[in-house]
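As you look at this complex, bear in mind that one protein chain is not there, while each of the others sits in place.
In order of appearance the chains are A, B and C, and numbering begins at 1 in each one.
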Amino acid sequence: MNKKKIVNDPVYGFITIPYNIVFDLVEHPFVQRLRRIKQVSLTHYVYPGALHTRFHHALGALHLMGQAIEVLRSKEVEISDEEAKAASIAILLHDIGHGPFSHTLEHTLINVHHEELSLLFMECLNDIFENQLDLAIQIFKNKYHKKFLHQLISGQLDMDRMDYLNRDSFFTGVHEGVIGYDRIIKMLAVHNDELVVEEKGIYSIEKFLIARRLMYWQVYLHKTVLGVEQMLIRVWQRAKKLVKEGAHLEVSKSLQFFLFNDLTIKDFGNNRDELINHFSKLDDYDIVSSLKNFTEHEDPILSFLSKSIINRKLFKVELKNEPFSEEYIGNIRHKVSERFNISEALILYLVFQGSESNRTYNTARDEIKILYKNGEVKPMSESSDYGLRSTLVKKYYLCYPKGVV
Amino acid sequence: MNKKKIVNDPVYGFITIPYNIVFDLVEHPFVQRLRRIKQVSLTHYVYPGALHTRFHHALGALHLMGQAIEVLRSKEVEISDEEAKAASIAILLHDIGHGPFSHTLEHTLINVHHEELSLLFMECLNDIFENQLDLAIQIFKNKYHKKFLHQLISGQLDMDRMDYLNRDSFFTGVHEGVIGYDRIIKMLAVHNDELVVEEKGIYSIEKFLIARRLMYWQVYLHKTVLGVEQMLIRVWQRAKKLVKEGAHLEVSKSLQFFLFNDLTIKDFGNNRDELINHFSKLDDYDIVSSLKNFTEHEDPILSFLSKSIINRKLFKVELKNEPFSEEYIGNIRHKVSERFNISEALILYLVFQGSESNRTYNTARDEIKILYKNGEVKPMSESSDYGLRSTLVKKYYLCYPKGVV
Amino acid sequence: MNKKKIVNDPVYGFITIPYNIVFDLVEHPFVQRLRRIKQVSLTHYVYPGALHTRFHHALGALHLMGQAIEVLRSKEVEISDEEAKAASIAILLHDIGHGPFSHTLEHTLINVHHEELSLLFMECLNDIFENQLDLAIQIFKNKYHKKFLHQLISGQLDMDRMDYLNRDSFFTGVHEGVIGYDRIIKMLAVHNDELVVEEKGIYSIEKFLIARRLMYWQVYLHKTVLGVEQMLIRVWQRAKKLVKEGAHLEVSKSLQFFLFNDLTIKDFGNNRDELINHFSKLDDYDIVSSLKNFTEHEDPILSFLSKSIINRKLFKVELKNEPFSEEYIGNIRHKVSERFNISEALILYLVFQGSESNRTYNTARDEIKILYKNGEVKPMSESSDYGLRSTLVKKYYLCYPKGVV
Partner (left out) sequence: MNKKKIVNDPVYGFITIPYNIVFDLVEHPFVQRLRRIKQVSLTHYVYPGALHTRFHHALGALHLMGQAIEVLRSKEVEISDEEAKAASIAILLHDIGHGPFSHTLEHTLINVHHEELSLLFMECLNDIFENQLDLAIQIFKNKYHKKFLHQLISGQLDMDRMDYLNRDSFFTGVHEGVIGYDRIIKMLAVHNDELVVEEKGIYSIEKFLIARRLMYWQVYLHKTVLGVEQMLIRVWQRAKKLVKEGAHLEVSKSLQFFLFNDLTIKDFGNNRDELINHFSKLDDYDIVSSLKNFTEHEDPILSFLSKSIINRKLFKVELKNEPFSEEYIGNIRHKVSERFNISEALILYLVFQGSESNRTYNTARDEIKILYKNGEVKPMSESSDYGLRSTLVKKYYLCYPKGVV
């Protein structure tokens, strides 16, 4: 049976599933579950088109991997069919460990990084598919000698970033985030088993970095998005607290497991399959239906927060380059506590602060390497005559109910 | 407070909310609920990008309404601000009566057409917003003397169609469905209070009709989409049956009301608000979380169907221009009943047939009218020298589990 | 030396020159000359973006040929490297016989069809490139047993049409002419050495035919374009007449050869190279600079027409479905003759009529063939349930100076 399915993708036109094993993986419930996890969590509250899923992103990254491999092979980089297949599998599954609302609830539902979970999923699938994922796992873990294969999956210019910047720009409508992914991919090369970019690609890289920076501040760290995601975290914290105090909360069975237990990855020890079994049942639908149930819960904090999210009555979010003064925050806390008539202990669910940061380009680790026509290789920070800054930009936010101040 | 908010839309760039009352309506939970109802139900099972919502469509149609009004005014059609506002409200709310999975479960959850519900919603909002929707409702019901305002909301060339064809093409990636909406809108005019199209727009209209036809067969009535939507209907039928037989089923509170009662609109009589209250709590999330719960239900039919949908193990769908013979269907029923070891009474949940039809252009009612330079007006069917056919194209489908035949 | 050059194309992104011989042909002055011949003549007088050249179109068609070959090979159609290379050469050169202003002055500068000239050019290049074009010429002449290779170059679904519809839509901005070329190409297959389209492509073909029809009436046969092209022909006719009467006209040396001789292809007999030598020097620049010179010529007809074109003071163009009555035309002739104070003999340069026609789909020859899943092949006219009409649509035009009637 020929499994070379073609999928319509508004971003790239048509995506071809390149290998039978990849097709079988796509069909597996673990991957199908990614259809129910939005790529960018609650970003659609600001950009209503941003409803695309981790599933779609996985297919997109797979597509770009195919292009990158084709380009490298045309430049006489040796990549065997086994390696190409393994890289395709690894990129398809690189985010499979994401749970509901992706980054928003990461570490909250269960205290573990999604990449760790991705690896567990892969190992689990490797058992199911009788070790066909061996090489993919090696590459994913960066244990394979052709480092560039890992760099295509995880690095400053990996197919993950390429696709998510493209895709998130496309679905948000923030066209300014569009990157010249096709040109960058055409400029990729390999030098000493490491991924490099040909000299002619320097301007495209600069543009890519600036587009990424813009996407961070205009989309991913948009203050309204930040605010509502923090509200969602507070809902979960409140729910856990109530459960511990013995309250009854209606959530789906799969979510109960995570609500009633404080889990870290260590709790599973050797019992990888139990964790995966529970985790693979979770998706955005569990969270949203819980929120809908919570809107009618008797705890005023839980229902207020849940209603606010469901009906999009969002909190006010202030964003600044410096931390908020204790006095300023204290004043707001005070007002909120008066208005809502709640004790100081509960105020943290309604007034919360934090910070987010982003670096346009990180010169500290694994710089993008530029390959010159004369064979020389130099880091991007020395190649661009524009001057790339590594400065960390940090912004502080403060959220609280509207109409209080 | 200036409520002229701008929304990023990947389809049109930027959408401006034109009036304060429209902004207030957009903010109302009834409209926000449309954020949780996908425009094209399960179409994303074939076109993974098609996750856009009724909310986004409502904003898009609102945007096009603004353009149409501007064009007509520039041609000296008189449209007062009150009328423009009313038309904007009416188009914003035209689909507010849609429930979970839009057309798929229409008449199934409750036996009523979504437009009837839209009207109830509008009346309800009219009470809340102190009669500010009076004129919008009149226009929506086609009771206003300037017929063209109603035709912009509901007619062969309404802003609803314009937007959904655009939007569905965009998010499915079926670029062939793209229509020249901007040109068609620029060609709109009014003659005797009716919407007409200037002569120069004839080719654009032909193209629009063919694009629409293509979208029907390639997207809306795509056999895989048809199949999975029918499966979903069977899940609901089975669930109702089980409930009547006394089984316990876990569904959200809002859905229980519809699961435990066989409702028609008559049941509500004068009690419009009760119906709206219950109905406005429903969205796609209720259905999907129920499906997820059902996957572990003890009834083998219910759990089999639910798992099939959730994990996308879809049924085989045959599509033909003629009805399937009784013999052919009988044979398949027999095989399925053997394979699944189920009684004849249950077979209707696993083997089901039906038909879908579409007319490229309906000459029977309300034809598109073409306005000639000499002032003459002729129906499109007489204007196009290509020859538009009104023939009804009907296709028959038959669905059953894969691997049986 | 690696000649795999990449060219930026706004229509397709990047075009790769696939073979060294193709690169060498692209570099040849005969092909470079196509950079100076606009694809759609004076269409830019209506659509100011339509300045793209035959050169760009040749590259675009080459690109699509590469895609088509890749698709067919993936369906196990055998195409050797030699055949692929020959098909690439043939499509690159298919329009090389076009002269200045493409179709507008075809048969006017010299009475010969451009395809005949294309063949002469190819034979000439075959001598230069030492018979490397043998197979390409065979395919171009449809003498090769794999008919589908010729059909990819010249047929109802050839890469020529695919590219020009795409490209002309793109540069005119008539987005409605956009076709689903990528989908159509993905649906191509071969049956009995003939090109066929898989069943799933039927709607795309319908859309393609309607888009083509729209492009004909909205762009190629747009009445203003028709008019100015006819004016250009009249300039040339007048110039020839004047030359015969002994007048002095300033034109470039290469153009003189064609101005002073009434040439048919027979005049060259065996002297192919002389014809090609002269013809290959011609391009749009010769015509436009002649026009500019003519604006100051003492013959009032010649200078009036030339000034009208250069300064875009276009004639009035009437377009109808029926021929203009003799009376109507007579009346206009009379008025023009009075206004311009010219004799009846000259009136034909200022008042002229003609007709243009287009068939949406020609069922009379070489129909598009549809390949069904069961292996059956049926012509498109029997496959589409929409009903494709073969009717010839004919329109009559009448042109004369503005402000006369």
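What we mean here is this: a residue touches a chain if its C-beta (ideal position, glycine included) is under 8 Å from a C-beta of that chain, and two chains touch if they have at least 3 such contacts.
Remember, predicted model here, so these are calculated numbers, not experimental data.
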{"item": "Residue, one of C:H113, C:K141 or C:R312, that touches the chain absent here", "value": "C:R312"}
{"item": "Touch with the omitted chain, as defined above, among A:W217, A:Y328 or A:Y396", "value": "A:W217"}
{"item": "Listed residues C:N293, C:N358 or C:S381, member touching the removed chain", "value": "C:N293"}
{"item": "Contact with the hidden chain (one of C:T53, C:Q151 or C:Q230)", "value": "C:T53"}
{"item": "Of C:M65, C:V112 or C:V174, the one touching the omitted chain in the full complex", "value": "C:V174"}
{"item": "Where the missing chain touches subunit B, by residue", "value": "4, 6, 13-14, 74, 182-183, 186"}
{"item": "Touch list for subunit A against the chain that is not drawn", "value": "175-176, 178-180, 183, 203-204, 206-207, 210-211, 213-214, 217-218, 321, 360, 385-387, 389, 391, 393"}
{"item": "Residues of subunit C (touch criterion as defined above) contacting the omitted chain", "value": "7-11, 13, 27, 29, 32, 35-36, 44, 46-49, 51-53, 55-56, 59, 170-174, 252-254, 281, 285-286, 288-289, 292-293, 296, 310-312"}
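The working rule: only the chains that are shown with their structure count from here on.
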{"item": "Computed distance of Cα centres, subunit C from subunit B, in Å", "value": "44"}
{"item": "Whole-Å gap between the CA centroids of subunit A and subunit C", "value": "50"}
{"item": "Residues of subunit C engaged with two or more neighbouring chains", "value": "183"}
